[in-house]
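Every protein chain except one is present and positioned as in the full complex.
Chain lettering (A, B and C) follows the sequence in which the chains are written, and residue indices restart at 1 in each chain.
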Amino acid sequence: MTVLEQRGAYRPTPPPAWQPRTDPAPLLPDAEPYRVFGTERADAADPELLRRLYAELVKGRRYNAQATALTKQGRLAVYPSSTGQEACEVAAALVLEERDWLFPSYRDTLAVVARGVDPVETLTLLRGDWHTGYDPHEHRVAPLSTPLATQLPHAVGLAHAARLKGDDVVALAMVGDGGTSEGDFHEALNFAAVWRAPVVFLVQNNGFAISVPLAKQTAAPSLAHKAVGYGMPGRLVDGNDAAAVHEVLADAVRHARAGGGPTLVEAITYRVEAHTNADDATRYRGDAEVETWKGHDPVALLERELTRRGLLDDDRAAAVRRDAEAMAADLRARMNRDPVLDPMDLFDHVYAEPTPQLLEQREQLRAELAAEAESVAGPGTGSEAGGTQR
Amino acid sequence: MTVLEQRGAYRPTPPPAWQPRTDPAPLLPDAEPYRVFGTERADAADPELLRRLYAELVKGRRYNAQATALTKQGRLAVYPSSTGQEACEVAAALVLEERDWLFPSYRDTLAVVARGVDPVETLTLLRGDWHTGYDPHEHRVAPLSTPLATQLPHAVGLAHAARLKGDDVVALAMVGDGGTSEGDFHEALNFAAVWRAPVVFLVQNNGFAISVPLAKQTAAPSLAHKAVGYGMPGRLVDGNDAAAVHEVLADAVRHARAGGGPTLVEAITYRVEAHTNADDATRYRGDAEVETWKGHDPVALLERELTRRGLLDDDRAAAVRRDAEAMAADLRARMNRDPVLDPMDLFDHVYAEPTPQLLEQREQLRAELAAEAESVAGPGTGSEAGGTQR
Amino acid sequence: MTTVAAKPATMAQALTRALRDAMAEDPSVHVMGEDVGTLGGVFRITDGLAEEFGDDRCTDTPLAEAGILGTAVGMAMYGLRPVVEMQFDAFAYPAFEQLASHVAKMRNRTRGRMPLPLTLRIPYGGGIGGVEHHSDSSEAYYMATPGLHVVTPATVPDAYGLLRAAIASDDPVVLLEPKRLYWSKDSWDPERPTAVEPLGRAVVRRSGRSATLITYGPSVPVCMEAAEAARVEGWDLEVVDLRSLVPFDDETVCASVRRTGRAVVVHESGGFGGPGGEIAARVTERCFHHLEAPVLRVAGFDLPYPPPMLERHHLPGVDRILDAVGRLQWEAES
Partner (left out) sequence: MTTVAAKPATMAQALTRALRDAMAEDPSVHVMGEDVGTLGGVFRITDGLAEEFGDDRCTDTPLAEAGILGTAVGMAMYGLRPVVEMQFDAFAYPAFEQLASHVAKMRNRTRGRMPLPLTLRIPYGGGIGGVEHHSDSSEAYYMATPGLHVVTPATVPDAYGLLRAAIASDDPVVLLEPKRLYWSKDSWDPERPTAVEPLGRAVVRRSGRSATLITYGPSVPVCMEAAEAARVEGWDLEVVDLRSLVPFDDETVCASVRRTGRAVVVHESGGFGGPGGEIAARVTERCFHHLEAPVLRVAGFDLPYPPPMLERHHLPGVDRILDAVGRLQWEAES
């Protein structure tokens, strides 16, 4: 092949495109988070929805307080509170139909409860008598996910499977700002977009991953901007404006249900409490910041809005508080009973059928427990090694 | 806290922002890939650079052909050819200073060679006498990375380390379109942006990951659009326009060197050969597509451009081809010699000092080899089990 | 072990047939992975499935192993039976967190309410001249992860049977497919495939009375060869093919060792921390007083898998096995 042979044979045309290029513009989030309260949209918000959100927000706040109190009493090993994030938690639960699925992160016990799961079953993980306390299929709520972002591909797979089966099911998956840095976040969003799976990803950007502030987590214009790279729309919302969060999520759910594929929603909010009761937040943030955010509290914002529109009188407010107190009292009472434990459960759920090895080990533990019981009951053997066969 | 107490206490202000919001606009790639040839920019391209690129492209094309031929002769176990992608391979190598580092993917042996590494040492991995055949520190070229995208965080860490040490070093990391789906891609780009590490990510979008076309890999407007989600600029370039690739990469390297942080460059190109010699590309793509792309061949494009500008006469072209042939002849000759192997090498590079266990195993193999040699040399023992001690 | 009216078939063909039969019988079976659709997989195990069952039943995924396994978990949650192909052993590592923290634990975490009927197919082992990262034997990782079944075929009929049983299982099963046996042939009639045996049963491939070779997967043919060669030395070796590493068939293995009084565990995976330790330890625990010699191990060396030109020195071969048999303290007998 000589130069002369080549001459004129090649046109410097642009390279063939690899796939139809979509316009990125509609995928980009707005520069400012979407809000309802304090905007011209406020008056259009459905009063019933606002009242329902309010009742759940108050209950949610109370639930967070009660769960935190239970850690102090030693009834819960640990509690990652969502105080300050109730608008996101509640909206995520309320926006779904019964047939839809919720994929919560470890902080989202409140969303799980708001979806209808028994609070005691929801807290089983944190009390420590078992891992997942509820039946995921009953309320279509996946187990609370401790390994961050790992629940996101599950949501995608489930939504995809439902669509393959012809079922009208949407999955909503929750994750924190920190969780967006994980590889699983990336892979899940990419699969969702390629498969056009009916999934909504809700990132609660509460400013911190334990002690690590957002600026050390990402340099992106916003987390919602990550959506563009997957070819899905990104939406930014004021996470403390319950009506706004609900609306943006509802839009995304509708979009997914209609076959439009996934959406990434970033809700800007704040973790008012420490990471968990075991954390000391003063090590990494100042009071001033916390106070600023308390001035933008989701419960108070909604309360004020209801009041402004004359949708909440003191009687109604009192009733809401009474309901919340009743829930808390019930939770307190039931959590103050020791759970009944059967150590033999350890062996029963590893496989559908225990392996021969597990049966042996089960037998071993049964014998040990019998020996233990005997040595406690028996007449003063006193030996620590009561079970040995010498 | 009653409703009335709350009244007026909360302003529905937007939530405090989590970090200064940067403008996404400058991060977004242009809608069309950047090109030089056939545009008004063409005349400004540096003649010396074009000639140098040309010499390397021709050599690269020849190198790919020679390496493919070596697989047919059984001298290489496998060869993933970069035929059709030479502009990217060569530009990636030429754009770096000596002190910079290159992080190649498994397909990028050509970039490694163009950076100055001995072709035989580069092909060691594919010949199978050892893994990495060259000293990564000598030419500042990381080992060819087989596990996809795993080299990207390495590049980020190295660039970050160099900056911490005050060294003026840029790392350029190469990855394929398929590799962008991996979690490691995501994590690497995020770290790079957060750390403002001097790294350039070059995605060679050649349309396929083995048999999987881009449309099954991503739904994004372009792979370069992924940059926005990390807060780094994304650039789209015609990967077969050597001058364009060189220019875009050079800009990105300059930007990184000046402390501006990472850039993601997507080069649109095509894998003209099958995935490797072991692959049958007719299973997943038609001839027409291949032919279209052959009409946009990087070597021919550059050749035509040189000719247009009167920078390449037949003598010069012949000289370039002679050089390429000489390289190929040398490679052929040297690859046709059997490499000298020492099985004892197996034990020497697992740890700085072999563990006692490895020393035992080394001794075992030495004894086995001695017995083997003896049984071969010895007078007709014939026994397969010559080494047993019975 | 093999059917009667049989023509030769390869292990690859048996695996393909198992997938096809499972998909035809049960519409909830979905195959997914890199290049499994149009291409039929780099080893052609899924050849023809996308064509026959459509892209939705046999899906080319994006290139992201954690994403593949993670979405498969979600699909299994919704009642499908995903069969995931990993392209090579070392490329399953990116999915390790999904495997260890979810796949293996989901049933347990949910007290049995959310089982995951999921099959993870991993081509493993060396001997095919692969470049680095293409020849790992990673079974030790999976064995040490409770909640997974781990099985590996050594014969053509077992490839079919184990894959069918894996797909039928209501628990996650890691099926380790010995790469270098993909093209091994056996008389097996694809039109009358063998019945599906339950997981967890070892099989005596060759009876003998001098000593037992305990092995699995790619090392089974090597052990059979070694047993043949050993006859010259006067040893009559029994060969036990474990087939299932989890659950482990103590009964079959120990019955053999009690009979022979001597045993060598053979596998290609690295010795230290490899499966052989577990096997030798549990055989010794159970058969101590029947043992004339310690249970020995012949395994790959404790190093990253070697480059192709050196792999023959690494892989346990006939000589190394016979060396070990020779060290089983035969003098103790006489």
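Observations
Note that contacts are C-beta pairs under 8 Å (C-beta built on N, C-alpha and C of every residue); 3 or more make two chains touch, one makes a residue touch a chain.
What you see is a predicted model; the values in this text were computed from it and never measured.
Touch, as defined at the top, links the missing chain to these shown chains in the whole complex: A, B, C. Across C:30, C:81 or C:109, the single residue that touches the chain missing here is C:109. Interface note for the absent chain: among B:126, B:159 or B:281, the touching residue is B:159. When the whole complex is considered, the residue among C:190, C:274 or C:326 that touches the unshown chain is C:274.
The hidden chain makes contact, of the residues A:56, A:182, A:247 or A:297, with A:182.
Residue B:147 is the one among B:80, B:147 or B:198 that touches the chain missing from this view. Annotation for chain B: contacts to the undisplayed chain at residues 130-132, 135-137, 142-143, 147, 150, 152-162, 164-165, 171, 183-184, 186-188, 190-191, 194, 345, 348-352, 355-357.
Residue-level contact of chain A with the missing chain is found at 77-78, 125-131, 146-148, 178-179, 181-184, 209-212, 216-218, 283-284, 339, 341, 343, 345-347, 350, 355, 357-358, 361, 365, 368-369, 371-372, 383-390.
Residues of chain C in contact with the chain left out of this view: 66, 90, 93-94, 96-97, 100-101, 104-105, 108-109, 132-133, 136, 140-141, 143-147, 246, 248, 269-270, 272-282, 284-285, 288, 291, 293-297, 302-304.
FYI, only the chains that are shown with their structure count from here on.
Mean C-alpha positions place chain B and chain C at a centre distance of 34 Å. Of all residues in chain A, those touching 2 or more other chains are 183-184, 186-187, 190, 194, listed in ascending order.
Residue positions of chain C with contacts to 2 or more other chains are 61-62, 64, 66-67, 94.
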